[in-house]
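Here the complex is missing a single protein chain, while all its other protein chains stay put.
So, chain A:
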Amino acid sequence: MSSHDTHDHAAHDHGTIRSYVTGFVLAVILTVIPFYVVMTGGLPSRDLTVFVVLATATVQIVVHMYYFLHMKPGTEGGWSMISLIFTLIILGIMLAGSVWVMYHLNANMMPMQPDM
């Protein structure tokens, strides 16, 4: 039983200096890029700017999950990953659904101000 306990304790990954520093450097790069792009007035195309900002944010979230939260498929026998995926699905449905429904609700209302 004690072997089980020690194995269990080792399962909580604390990472290494190397992994934390790698994560930190990646996070800094992925933060500086969108801030630099937006603060210098954006790229020539607005869509491209939006894409760069969203893409770096997505990658940075994955970096944080992996290097800081030690999120790996095997953590807690896979249950952490399953609950994360479940949350992401709910989150996607809810965010996309709210924006979609409310956009159409707004579009079908009487126009209030001509400026928007």
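List of remarks:
The definition used in the following text is that a contact is a pair of C-beta atoms (placed from the backbone, for glycine too) under 8 Å apart; a residue touches a chain by one contact, two chains touch by 3 or more; residues count from 1.
Here is the rule we use: contacts and distances are computed from a predicted model.
For the chain of the complex excluded from view, the name given in UniProt is "Cytochrome bo(3) ubiquinol oxidase subunit 3" [choices: "Cytochrome bo(3) ubiquinol oxidase subunit 3", "ABC transporter ATP-binding protein", "2-oxoacid ferredoxin oxidoreductase" or "Na+/H+ antiporter subunit E"]. Residues 1, 4-5, 8, 12, 14-17, 20-21, 23-24, 27-28, 31, 34-35, 38-39, 42, 46, 49-50, 53-54, 57, 60-61, 64-65, 68-69, 76, 79-80, 83-84, 86-87, 90-91, 94-95, 98-99, 102, 116 of chain A touch the missing chain (whole complex, contact as defined above).
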